[in-house]
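The structure follows.
A selection of the complex's chains, in situ.
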Amino acid sequence: MPNVRRYTLSLSCPDRTGIVAAVSSFIAANNGWIVEANHHADATTKHFFMRQEILADSLPFDIAQFRVLFTPIAEQFDMQWRITDSAVKKRVVLLVSKQEHCLYDIFSRWQSDDLDVDIPCVISNHETLRGFVEWHGIPFHYVPVTAATKDEAYAEIAQLFDEVQGDVMVLARYMQILNPALCQRYAGRIINIHHSFLPSFIGAKPYHQAFERGVKLIGATCHYVTEDLDQGQIIEQDVIRINHSDQVDDLVRYGKDIEKAVLARGLRYHLEDRALVHGNKTVIFR
Amino acid sequence: MPNVRRYTLSLSCPDRTGIVAAVSSFIAANNGWIVEANHHADATTKHFFMRQEILADSLPFDIAQFRVLFTPIAEQFDMQWRITDSAVKKRVVLLVSKQEHCLYDIFSRWQSDDLDVDIPCVISNHETLRGFVEWHGIPFHYVPVTAATKDEAYAEIAQLFDEVQGDVMVLARYMQILNPALCQRYAGRIINIHHSFLPSFIGAKPYHQAFERGVKLIGATCHYVTEDLDQGQIIEQDVIRINHSDQVDDLVRYGKDIEKAVLARGLRYHLEDRALVHGNKTVIFR
């Protein structure tokens, strides 16, 4: 039912009895039709996570009214929660550098409506990909970043992001390390693709590191960006097999395939409210 | 919490609003602590599936009383359902032939308590594996099968299975085709591992078929046994890469690795009530 309007309720709270009953009774009492539901009770942290997709038209009220009516339940259980509407497209701002593989991949998904979002603009520290972006009818902003102008550059990026009311910022092989101000301001809303299987090969030139160590698989990691480099919560990872005949250039080339696939999956989990952050981990309701 | 006693409730019924609310309100009203929950509403068949793990000690009654109290809800929603108790080990009867790889694999898991079941007996049409089985303290029954004595043999197997009150019969590379009587009698309780990626290469000598076709991956399929050969509901599948230098013998050898891994996963899903059958498909709550 990809075209049927639905609300997605996602929440987390300290675990105790009665949470599922309270939420599902509320939905049932209002004749809500649940089309997908996931729960997770974390045994270590005693925290509870839930995600529900409800057919919008099955409810007798709109999303604003849902928020009003649900608030007492949320307060009772001390929930962190949100509800989103599939009819309201999320706004994805892409940050790119010179490499095109993730950009082509995301645009391909967006063109076919497999990725059902708005892309209000693309921001880059190079002019390389302007033509390709603009051909697709999307504004392209060139924001150069140097050691001296880093803070100004990131302030400009924040302003651009706010102007278009971005929901999520995607570092699609952006190759720059954001400053703490930006990381804090948009905590949980910035997604990066790192070209290694974290926590192996943190930092620069991970494919060179992998080549030097002689590993038999290389990987990629999609994670939320935090102030600590490559330490953010992991959303998705995958690996690909290499062998002794592969040089660094080959690793880079193979790596692109896994980078774009992992970024696409991680982004989808975020956009569909399937990725719930808790501490330094994520719960992913697939 | 692997050692904490829990009840597992699994059910399916025609989809409508209020199912989750009814079930979870019942559990919550009795202070039941849900540690794992999964739902699935099938958009095509309009059927609903649910699995809940509840801490046994959080409830004020035992499993017999649970059954009595839950029956009205089950009837209201026309549910097919069952509830099992983690403190009651399931009884797994293994059927083997001459090949040992699946048997060694299952025994290894059972010895380490990763597979927390009773194995009341092993049945085989060959004497080959008697010593290995008996060394583990498990009775071994030799039941030869010939074209002429097939129905008698399967009747004997059924009797052995009933005598030990088997819960599930596992064809661990048994290499014989069961007769319809046995398939019907234990529908949904017989699990087979087929050495191909079904529906490719049904029937005999699938590795020869795969070799002839020149495929680049070979697979294995764990499925419920029905009267139609290799047509039962698929529980789990996986594949492994081969290449042009691999002969049929190599395929057989690689295949064993994937056979035993897929059988182990499929059997686990069944034993933990994670595999719910509907029509010719399964819902697997992992």
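As written, the chains take the letters A and B, and residue 1 is the first residue of each chain.
Just so it is clear, a residue touches a chain if its C-beta (ideal position, glycine included) is under 8 Å from a C-beta of that chain, and two chains touch if they have at least 3 such contacts.
Just so it is clear, the model here is predicted, and its values are computed rather than measured.
**Student:** Beyond the 2 chains sitting in the coordinates, how many copies does the whole assembly comprise in total?
**Tutor:** Total copy number for the complex in this file: 4.
As a convention for this text, only the chains that are shown with their structure count from here on.
**Student:** Take the average of all CA coordinates in chain A, do the same for chain B, and state the distance between these two points in whole angstrom.
**Tutor:** Distance between chain centres: 36 Å.
**Student:** What residues of chain B sit close enough to touch chain A in their complex?
**Tutor:** Those residues of chain B that touch chain A are 1, 17-18, 20-22, 24-25, 27-29, 31-41, 43, 58.
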